[in-house]
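Each remark here refers to the structure printed beneath this line.
Every protein chain of the complex appears in place save one, which is left out.
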Amino acid sequence: MLELADLIFIMLGISALLSVPATILAVISRDLLKALIFSALQSTMYTLMFFLLMAPDIVLVYIAVSIGFMSLLIILIIKKVGRYERY
Amino acid sequence: MKGTRARDIIFITLIIFAITILAIPTLLGALSSIPPIDLRTIAINYLNNTYNPFNQTLWTSSPEAVAAIVWDYRGLDTLFETVVFYSAIVAALALYREILGEKDILKGKGLSVIVQRATAVSMVGILVVGFATILHGQLTPGGGFQGGAIAAVTSVIAIVVFSRLIIDKSRLSYKRLLLIRNAALVGIALIAIIPIIPFMFGDHTFLSFIFQNQVKAVNSFSYPQIIVDVPMGGSIWFYNLFEGLAVITAFSLAIIVVFYSEELSRKTIEGGEIGF
Partner (left out) sequence: MGSEIQIAMYMTVILSLYINISICMYGVISKPNLIKKLISLTILQDSINMFLILIGYRLWRPGIVLQPPVLLDWSPTSEVLKQFLERAVDPLPQALVLTAIVIGLAVNIFLITVILHTYRHFGTVDMDEIGRLKRVVIVEETA
């Protein structure tokens, strides 16, 4: 029988495992906009982990900063400097 | 490219090697017992003293341990981190010093009227949530950094939805934002040095500390502890308020600067040696 604590740890492990492919895709994809979207996905997984690790302060600041602010600013400079990597 | 492929293969080998090197000791227990079974002594001290009415010489009168550590026990750390924060934003602004405060050439109209009205309503909501997070920082998870980051989202949405013209039309121009920001930082400094003002003006029997919050063994100076029955956290409430204002204005300034149109921004590099 699984307890509450086991479920929380399993969710923690699953969100950590899901953040790995998001990071890999963010680093290797040539399309910078896609890379940014994968990076936001990884940030979402990290937010879930912060929440499960009992850090509500970090969740509040991390959602606004990493998913909202950085994504917007990087979309802005991608619009200015061009969307695709050369190779 | 040929060179790139060789570089990638070398790097992937190195990554696998490094992960193995790190993972084996971790699995064998090099980081002691993980997850930790007991709290560290320092954490026990902080948690025990944060809101402990029986030992009022060490308490902060803030039930939230994180805010208490950020602004009371480790207040000087946070002060210097605020200085780093200030310098980073000032450095970003300094790169645009030629065009700061100018009207943009671009004439945008923004999105449609429906979107603008809906955004105006939701912006009020976001601001309320942000300020509630700032002002309840000593009771619930939240505080200056968190609430500031939430409330700064309004300026981003405003610029995207109403176009850049809103900066020129509204009263929150670049200079006023900078003024609010500097006033907030002066506020932080004032709250920090208010406890030592009697000592500075010659009363050498009044021994107190910079960043003092509640009563200590050597003196009786104290910021408000409890109003009616709500813990106020003493100076933590003021620090949260000022830090929240500083964070909101800093991010708004950064957004305003980065959102300048490309034609105007080219002015910032005029006269420079292109290519070097």
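For reference, chains read A and B in written order, and residue numbers begin at 1 within each chain.
Everything that follows uses one rule, which is that a residue touches a chain if its C-beta (ideal position, glycine included) is under 8 Å from a C-beta of that chain, and two chains touch if they have at least 3 such contacts.
All values reported here derive from a predicted model rather than from experimental measurement.
From the set B:19, B:76 or B:128, the residue in touch with the chain omitted from the display is B:19, counting the whole complex. Across the interface with the omitted chain, chain A contributes residues 2-6, 8-10, 12-13, 16-17, 19-20, 23-24, 26-27, 32, 35-36, 39, 42-43, 46, 49-50, 53-58, 61-62, 65-66, 69-70, 73-74, 77-78, 80-82, 85-86. Residues 7-8, 11-12, 15, 18-19, 22-23, 26-27, 34-40, 42-44, 46-48, 50-54, 63-66, 69-70, 74, 77-78, 81, 84-85, 88-89, 91-92, 95-96, 140-141, 143, 145-146, 148-149, 229-231, 247, 250-251, 254, 257-258, 265-266, 268-269, 272, 274-276 are the ones on chain B that touch the missing chain.
Heads up, the rule we're going with is that only the chains that are shown with their structure count from here on.
As a whole-number value, the distance joining the C-alpha centres of chain A and chain B reads 21 Å. Looking at the complex, you find that chain A touches chain B at residues 56-57, 59-61, 64-65, 68-69, 72-73, 76-77, 80, 87.
Of all residues in chain B, only 1, 4, 66-67, 133, 141-143, 145-147, 149-150, 152-153, 156, 160, 251, 255, 258-259, 262 touch chain A in the complex they form.
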